[in-house]
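Here's the structure we're looking at; comments come further down.
Every protein chain but one is kept in place in this view of the complex.
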Amino acid sequence: MNARAEILARISGALRDVPASERPEDVEVSRGYRQTEEGPLVARFVERLVDYRTAVERVSPGGLVAAITDACRGRGACRLAVPGDLAGHWRPAGVQLVPELELEVQALDTIDGALTGCALAVAETGTIVLDGGARQGSRLLTLVPDFHLCVVEERQIVGSIPEAMTAIAATLRSTGRPVTLVSGPSATSDIELSRVEGVHGPRTLVVLVTSDAGFSRLAHARSPLDPS
Amino acid sequence: MKPSFPAAARVALQDAQLRTNLAAATTTIRRKRAAVIEERPDWEELREAGRAIKARVLRHLDHYLVQFERAVQSAGGTVHWARDAPEAGAIVAAIVDATGAREIVKVKSLTTDEIRLNRTLSAAGIATVETDLAELICQLAGDEPSHILVPAIHKNRFEIRDLFRVELGLPGLSEEPSELTAAARAYLRRKFLEARVAVSGANFAVAETGTLCVVESEGNGRFCTTLPQTLITVLGIEKLVPAPEDLAVFLQLLPRSSTGERMNPYTSLWTGVTPGDGPQDFHVVLLDNGRTRVLADEVGRPTLACIRCSACLNVCPVYSRTGGHAYGSVYPGPIGAILTPQLVGTHAAGSLPFASTLCGACADVCPVKIDIPRVLVHLRARVVREQPGAERFPMRLAAWVLGSPRRLAFAQRAARISRGRVPGLGAWTRTRDLPPMPERSFREWWE
Partner (left out) sequence: MRVALFVTCLNDTFFPATGIAVVRVLERLGHTVDFPTGQTCCGQMHFNAGYQPEAVGLARAFVSVFADAETVVTPSASCAAMVREHFSYLADQSGDGQLASDVAALVPRMFELTELLDRLGVEDLGASYPHRVTYHPTCHALRLLRVGPIPERLLRAVSGLELVELGGAEECCGFGGTFAVKNADTSNAILDDKLAAIARTGAEVVTALDNSCLMHIGGALSRRGASARPLHLAEILAS
């Protein structure tokens, strides 16, 4: 008997107490937990990011490009990697936006930072969700560079994790693409429980929240929370 | 043969540095956990949903495993099944071997520790690089991890500095945690960029979509699951959840229970292979290694619901003083005391179910409501049946005496005459006085 057959046989034997007629859905799961989050979502999202010591700013649609420029200048960043569909969308002064596909991994390691949008964001936990869809690029883009500048449109912010998972579930079912949930910069408390921020992922995360980043005017591949 | 818990605990309790570190660690995490849980008025509902979802999965584990396998395969991944640790290790070694890689990077995974993967790979001429900071520290020091969540809690910054100075070739390194962390980052980044093969575990796996989920803080998980060409995930068969929506429950339960955060920095979800993004060669190794034995025991079965948060460790009066090494097992603390004897057999870990005062603090904090004290007592009964010891005769005698009011009254009079001296209580009287024998028992007073 091969391993698969043997393990399945062991399981079947182990579950002798489960009636043959019982289906998985017959096992009751009561979901009395909160499904949605109430209250001013944008304010809550910003508040949570501040808690994580992530630099976050609310900007007007007209002030977005200037805010990008400022964030880069503050770090001395003049070259940012971007997803292909953001390459020509903004022209921040003094900053060159390089489509990620033109970059090898080693180049991503030394570039000044990355600039992306996101799939959605979660107010309750200050989470940004990246699913490789419109304006996000590949996973490497938001992982390797030391600085990640992320633009979030207010309408992309949902209240709770259950709401976010509903959207993520749709992405998983329809595209099977990898999804990353980012809540603040990386951290460790492994050395004497003393918290150190920034281990392997981007050590600096800057989030710009705006009511309109012009995303709806871009041609793109769809993800569930895209404004249509 | 590993030392029994009482013997190992005696040694551990004498380590003042360890006790101080543990007290600080467990107190801090307890406080943080309490704060983020207080924020959630629906915490009990979340726990109940977590318990129920796991109960559903376990009761239909074969159905969900087959569904998971099909989904992973449709997404371009390969699924392997391993009955035990040696089989799992051999499968991983063979996959690595086929790529020609002689070194792999690894994300912390208790499951891979359980199957002693590093040792197996090393014997096959394959070096493993641990990429979690604490695991890296333990690996470089040749130590075993001592806590599920903060495995290097037994090391202070000076010890780590000295270790890095030598092993990472950085003679001028200071003991500042930020500098130590930066040194590890630089060292590991080179490893990440060169790695062709990575091994990970997973916190959860979604049966319906074949999606794996890794929850982490440092970012090494993201690197290991994204950069290399080949990714191998070792997955205990109990880690499944039915549908992606179910992750919403566990992604709320886990960070709050383990690190006391609303959400951990990075959670990665991936399904099979995605052309143009990440590993193009993906393998899942489904591991039994005793889990089906736990599954077969109705009282013990809920043990498999564990999501490895370590909340039980942090509230345990025993663990928080003895630390993890005293348990002699990959899984320490309250969950270890019930999981390990069930996985390896009570004959090999018979002292663990007794390493508890049954105070119940663990059951109160377990995010999936495992009734740990109940399983502890259940396993104690098994040990007593399988390994009757010197204690059996006095216990049976006591039961006989207590079985009749006349015999009890007689024994009370006898104890009074012998002035309460009972053999075998040396361990008590070393540090505690015995209560004085009263002149009359209650029932004598009542007459």
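A few comments on the model shown:
The letters A and B name the chains in turn, as written, and every chain counts its residues from 1.
By definition in this document, a residue touches a chain if its C-beta (ideal position, glycine included) is under 8 Å from a C-beta of that chain, and two chains touch if they have at least 3 such contacts.
In this text the structure is predicted, and so the values were computed from the model without any measurement.
By the touch rule given at the top, the unshown chain touches B in the complete complex.
Of the candidate positions B:A101, B:L133, B:L188 or B:V318, contact with the hidden chain is made by B:V318. Screening B:G100, B:G142 or B:P405 for touch with the missing chain picks out B:P405. The missing chain lies against chain B, touching residues 5-6, 9-10, 13, 299, 317-318, 321-322, 353-361, 363-364, 374, 377, 379-385, 391, 395-396, 398-399, 402-405, 408, 412, 415, 424-425, 427-428, 430-435, 437-438, 440-446.
Keep this in mind: only the chains that are shown with their structure count from here on.
Of all residues in chain B, those touching chain A in their complex are 21, 24-25, 28, 40-42, 45-46, 48-49, 52-53, 55-56, 59-66, 75, 80-83, 87, 131-134, 137, 150-153, 155-157, 160, 177-178, 180-181, 184-185, 188-189, 192-193, 206, 208-209, 211, 217-220, 222-223, 226-227, 237, 242-245, 247-249, 251-252, 259, 261-272, 274, 276-278, 286, 288, 292-293, 295-296, 298. Chain A meets chain B in the complex at residues 2-4, 6-8, 10-18, 22-24, 27-34, 48, 51, 105-106, 109, 122, 124-127, 132, 138-140, 143, 161-162, 164-166, 168-169, 172-173, 176-194, 196, 198-201.
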